[in-house]
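Missing here: one protein chain of the complex. Every other protein chain is in place.
Showing subunit A:
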Amino acid sequence: MRRAFGALLVRDLRLALRAGGGAGLGVVFFLAVVVVTPFAIGPDLALLARIGPAILWIGALLASLIGLDRLFAADAEDGSLDVLSMGALPLELVAAAKGLAHWIATGLPLVVAAPVLALLLNLAPASIGALTLTLLVGTPAITFLGLIGAAFAAVFRRGGLLVAVLVMPLTIPVLIFAVAATSTALGGTVPFGTPFRILLGLSLAAMVLGPIAAAAALRVARD
């Protein structure tokens, strides 16, 4: 079973990294959001430093949703999903392996890019550290919650919109606690650990519940 999990993980990573896989798309989108924002807001450095973490998180959230609609749909269209669901691996772990591969290919680059992009928004060093840490912990939550939308997108055949509509509301708590944790780095009465632990809990819950819900959605498709 571990071998099957690893095989699926490696296959999805290969597919994401080969030409046309779309692994770089999220980072480019992230970059675009962050670069454009200072032009829209104006040259107020203090303001940028204050709202910077929020902008970076919104960018990362939207960038994480890119490509999710194809996650299961591509496998459903070429028949792979049928064979996958007959393998040694339960559908829940199939979903988890695909989610993990998707996060490594699209979420992890966002975490790596964030400290560099944070400089563009005049973030303080403490803020940059806190932001990177919240992204590392929070982006898996978005990807694994996104699995639910991805599964429905495959079931209903055309579901690019479904992913955004279904997944966005679920990610709001992640956004709230992630940005709250980042702003504690600039001072305040709440210590960093309080919102950060809640974020950690949200992420762990999403990693367990997301694949289970996605597998249930995929099973509904078998009429």
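Following the convention adopted for this analysis, contacts are C-beta pairs under 8 Å (C-beta built on N, C-alpha and C of every residue); 3 or more make two chains touch, one makes a residue touch a chain; residues count from 1.
The rule is short, and it goes like this: contacts and distances are computed from a predicted model.
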item: Omitted chain, identified by the protein name its UniProt record gives, among "Carbon-monoxide dehydrogenase medium subunit", "Sugar ABC transporter ATP-binding protein", "Heme exporter protein A" or "Phosphoribosylformylglycinamidine synthase subunit PurL"; value: "Heme exporter protein A"
item: Interface with the unshown chain - residue positions in subunit A; value: 3-4, 6-8, 10-11, 14-15, 18-21, 77-80, 82-89, 222-223
